[in-house]
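Have a look at this one.
Of the protein chains in this complex, one is absent; all others appear in place.
When the chains are written out, they are named A, B, C, D and E in that same order, and each has its own residue count from 1.
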Amino acid sequence: MKNASVFAAELPWPEYKSRVAGGCTPILIPIGSMEQHGHHMPMHVDVLLPTEFARRVASETGSLVAPPFTYGYKSHQKSGGGNFFPGTTSLDGSSLVNALKDVIKEFARHGNRQICLVNGHFENSWFIVEGIDLALRELRWDGITDMKIMVLSYWDFVGDDSIAKLYPDGFLGWDIEHGGVLETSLMLKLYPDLVWLQDAIDHPPAEFPPYDVYPPHEDWTPSTGTLSSPKDASAEKGELLLNVCTAGIVKALQKEFGERSPASAAATAAQ
Amino acid sequence: MKNASVFAAELPWPEYKSRVAGGCTPILIPIGSMEQHGHHMPMHVDVLLPTEFARRVASETGSLVAPPFTYGYKSHQKSGGGNFFPGTTSLDGSSLVNALKDVIKEFARHGNRQICLVNGHFENSWFIVEGIDLALRELRWDGITDMKIMVLSYWDFVGDDSIAKLYPDGFLGWDIEHGGVLETSLMLKLYPDLVWLQDAIDHPPAEFPPYDVYPPHEDWTPSTGTLSSPKDASAEKGELLLNVCTAGIVKALQKEFGERSPASAAATAAQ
Amino acid sequence: MKNASVFAAELPWPEYKSRVAGGCTPILIPIGSMEQHGHHMPMHVDVLLPTEFARRVASETGSLVAPPFTYGYKSHQKSGGGNFFPGTTSLDGSSLVNALKDVIKEFARHGNRQICLVNGHFENSWFIVEGIDLALRELRWDGITDMKIMVLSYWDFVGDDSIAKLYPDGFLGWDIEHGGVLETSLMLKLYPDLVWLQDAIDHPPAEFPPYDVYPPHEDWTPSTGTLSSPKDASAEKGELLLNVCTAGIVKALQKEFGERSPASAAATAAQ
Amino acid sequence: MKNASVFAAELPWPEYKSRVAGGCTPILIPIGSMEQHGHHMPMHVDVLLPTEFARRVASETGSLVAPPFTYGYKSHQKSGGGNFFPGTTSLDGSSLVNALKDVIKEFARHGNRQICLVNGHFENSWFIVEGIDLALRELRWDGITDMKIMVLSYWDFVGDDSIAKLYPDGFLGWDIEHGGVLETSLMLKLYPDLVWLQDAIDHPPAEFPPYDVYPPHEDWTPSTGTLSSPKDASAEKGELLLNVCTAGIVKALQKEFGERSPASAAATAAQ
Amino acid sequence: MKNASVFAAELPWPEYKSRVAGGCTPILIPIGSMEQHGHHMPMHVDVLLPTEFARRVASETGSLVAPPFTYGYKSHQKSGGGNFFPGTTSLDGSSLVNALKDVIKEFARHGNRQICLVNGHFENSWFIVEGIDLALRELRWDGITDMKIMVLSYWDFVGDDSIAKLYPDGFLGWDIEHGGVLETSLMLKLYPDLVWLQDAIDHPPAEFPPYDVYPPHEDWTPSTGTLSSPKDASAEKGELLLNVCTAGIVKALQKEFGERSPASAAATAAQ
Partner (left out) sequence: MKNASVFAAELPWPEYKSRVAGGCTPILIPIGSMEQHGHHMPMHVDVLLPTEFARRVASETGSLVAPPFTYGYKSHQKSGGGNFFPGTTSLDGSSLVNALKDVIKEFARHGNRQICLVNGHFENSWFIVEGIDLALRELRWDGITDMKIMVLSYWDFVGDDSIAKLYPDGFLGWDIEHGGVLETSLMLKLYPDLVWLQDAIDHPPAEFPPYDVYPPHEDWTPSTGTLSSPKDASAEKGELLLNVCTAGIVKALQKEFGERSPASAAATAAQ
């Protein structure tokens, strides 16, 4: 095997062709964003994290990782601070839906029947659903009816046990984890050079009323851009998160797509 | 005042014109769906409930209620059972976004500057956000920059105290309340003739893994279409819900749009 | 039969499923608008009337009535006064086309093969045609080629005999009947509480040159918003119209979709 | 003046620029179709006729004629026989709307403020309305608010007197004039080499029920494709039609856009 | 054979039907623009030339010529001077793509399987590619998989030998031939009355840096609008171009679509 990469775009096409032969090599597509993540983290956290989860999961399951979507849907005030921050760079819903639809259909054209969208940006969720639905519709028109598409956000694999360890003082929900303990801990573990914890600003968790207003009241968002404080983040917590999420995603893929040893994947590729 | 209705479309245009003069009469737009709600409830629950909340809130705040959106976004397995049920009749995301954008812009053309979208169908949420964003963008191009648009889902106004009373055995989240205690109790209170509780089927709450699959595994959804059992629903719980949600929404509107007595609204109209 | 309603969305899904089993239960979809109708009528006349026609026709033919489209295409000066009136709230053509396309496809997904669009707003006409054409195209791509879709506007069923009775002084065409004798008489018969005839303003029929201008010369439209005077409207004329149109539509449905007694429809439902 | 043509695209750009200087040179845009017109006429009748009307009107009013739209909206059974004939070649509604919107905006970019759409194909009507509305909206966003756009179909300028002469046995409406006396007479007058009257097939006028069905019952359309017989067509009737329609359109343009002698137009151009 | 025209829209539909029977009559669709071509030529050069090439090629190959696209994509500075000139009247990319998609699909509906797009405006190129791709996709969904679509720009058939004769002082590329020797010579040969060579302005060839800027630096384009001087144009060069391009296109069509004598085409038509 000349090229051991799990990144599909790092392969020459004949290698890719042999790796995906049979249609049972899951294609993992990271979907991110360019979005402010506070004073202490860069703006592509939502690309880096799902791409790294996808890489690890691909290694364990004989899957391939597609190039990430580097831009995502508009930041929502209650889960990303709002789309008014400088640096946050977002797509209209229809742009994301259509690009995702196209990419899914292309991977299906290559013969792939197992695709998993690995989301790193909460706001993408419903537009991913729509992109999948439209892709499945058009693939059906092409006579392709055996697609199986998973979609997941890595944080949904953190169970109650882990939450208890990560948030000993109580957990307030994933939405306000924007730039908080979850993402900062993972970044500290995986990309410590891209975290400037000394610049992180401590503040109480954001509190929002049970409705939204547009244009947003900008002062509802903490001025840092984070929705909860990252001060309790640590590389150790990052390692815990990395482990439970990776294990959970691996198990989910195996359940849905069947187990397939990386070795057999490599063997297929080497033929 | 010849016509006391709070429904905008029940007024002749000169009456509507005088009611909205000044731009400070909130327009409440119910956004629903046609979606299965189990064996015991009709398929327009998501239209009836937000329309009735809007009607009550309008009466207390001097607002007007626009015609409801009678169709909504595709039913999601984890919050509505999935879009594969017979009867469930849904729009593509872009259709909903564009229709909503158009309607918001038209109400702005009439001079209204305060709009509140009253959502009754969880899956509409993100497409409502996009519809608002696109409407505000185009209104800005028309030089209209003083719009204030609220969006809310009535269930978000149920506080922890009420939850404790409504769900004495524990609360599992709004998403699986599809066809369960929340909606059934409200319907028993408001539209008892449209509930056939004897046909309701008891079952344990739906459990889903932390990811989605498309096309959906249909057997993940209870065969009833409901995601939790309505057996503990009652008109009394419905009354509680009706009261707390109405009061909460009234208060939210007054906070965002300013207090405006129904009397003064009537006075304006009578001029 | 637990639920005798002909409104599809008032049924629980299992009831709906049994009613439409076999695909031969016509689905009637009322298509309306929110549009000014003069000083004496509310703005949802174009929803109320086709919905009521659909309800009556459904009762006689064993059909079901889908939720109405509550917003329609832009009011045209020569048939609705023009889209500049306050209160008139319209969709772009593409929004209406796409929403209608989606809804037709969903009813086809449920197994229905007989659909009838019951139009209450003249300006919707061509966009209904396009919505049907696009729906049939996509259904064909899904292998569904046995759809039969009717489209009608209730006023087209008023024959010359009736016209002679209704307009003893001469008939000037359906287009200028906006807010005039036709609609007012029907409303007086069906929804007398929503007609304020004392507020109706008498005026000569609108006269237009043989071309249009955009933006419209607003003074071409009578300042009332009506295009002909409703002063000769009466509940008696409404009853005549109701009878001839209902009978005509029933006969048309039976001709195109086959006769199907309401009893047999009920029997199917009761199984 | 080096080039006396009224066709804008036959001019070099500096000549065009001087002709339209000031914005008060009406631009006439013929909108046609490629549609069957029976056994005796070619398929671009709906392009030839409005283009020729535009040419004559332009000569008398100092206007310019833009290149025609050579394809139009889908043929409707009751006004064009239906879109199932071989040869009939049509656009989706949105394609026509968007192309027309673009072209109107471009002429406005050149400084033109007076545009007249000269329609030759009934089915284009509503999509022209939408194209104009969208163009005016976007031009408004560009700060251009002084546009005046006329739209007309030449046959609407035939008055009752002329109808009495043209149809001594009674007139059945413009919709079934497809390929009948109106169009055939005009073609005989203007393009006799493109009429093969010996191939025309006589038949009674088409009769349709007061509703439409899709896919169409093809046998509702006479097998010739014409909706009424052209047998009574003549070049003399064509001349009458040509004169009354040209005169009517000239008068309408002068009323809406102001009188402007062709001489003064030429003078402008000669500067 | 009653009608010898090769223009499809000049035929009555029964004649068209017999000409295209079997699907092997190539349909040639000219795609042009309305674009400034200097002081010495009209603005529909890009319609006239491909239409005339198509006519000649059709005569020699038994093909038919469809109505031309009279508007094209936006003029690009380096190949058409830029879209800021008065007179240049262009479509958005999506408008051109969709209209072309529709027209291709309609010709396929008539049974045609051989289509050739004859482009006269460089900027159309990629949008033609997309229009074809989308048409083939949708035709595939309709079960039509035997389409063969050619696309060509006539100037690509000028070989090195001809270039040597036409540009004895050196050839600088087709892009800057806008309004230069190529087009002017062809127009002198084919439409001498539409060339005013005395108004042509001599200037050195346009020079552009290896990048583009938007909005364009208008002064990069010679003020004439032409990108190279037409002073060396002649009818003789036009004849040479006409001959080599026509012959090349004829040969290409015969290679791709098979040889088919015009006589046999006529015979088919005469049956």
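Everything below uses one rule, namely that contacts are C-beta pairs under 8 Å (C-beta built on N, C-alpha and C of every residue); 3 or more make two chains touch, one makes a residue touch a chain.
All of these numbers come straight from a predicted model, not from anything done at the bench.
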{"item": "Contact set of the excluded chain (shown chains only)", "value": "A, B, D, E"}
{"item": "Touch criterion as defined above, residue of A:D199, A:E218 or A:E259 at the omitted chain", "value": "A:D199"}
{"item": "Touching residue (missing chain; options A:P12, A:G170 or A:P204)", "value": "A:P12"}
{"item": "Hidden partner chain, touching residue among E:A54, E:I132, E:L166 or E:L242", "value": "E:I132"}
{"item": "Touching residue (missing chain; options E:K74, E:H178, E:K237 or E:R260)", "value": "E:K74"}
{"item": "Where the unshown chain meets chain D, residue by residue", "value": "138, 141-142"}
{"item": "Contact set of chain E toward the excluded chain (per top definition)", "value": "73-74, 76, 83, 92-94, 97, 123, 125-127, 129-130, 132-134, 136, 147-152, 156-157, 209-215, 248, 252, 255-256"}
{"item": "Contacts of chain B with the absent chain, listed as residue ranges", "value": "140-141"}
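Heads up, the rule we're going with is that only the chains that are shown with their structure count from here on.
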{"item": "Other chains in touch with both chain C and chain E", "value": "A, D"}
{"item": "Self-contact between copies chain B and chain C, residue sets same or different by half", "value": "same"}
{"item": "Separation of mean Cα positions, chain D and chain A [Å, integer]", "value": "55"}
{"item": "Centroid spacing, where centroids are CA-atom means, of chain C and chain D in whole angstrom", "value": "31"}
{"item": "Distance between chain centroids, defined by C-alpha means - chain D, chain E (Å)", "value": "26"}
{"item": "Multi-chain contact residues (two or more partners), chain E", "value": "141"}
{"item": "Overall pattern in which the protein chains touch one another (line/ring/star/complete/other)", "value": "other"}
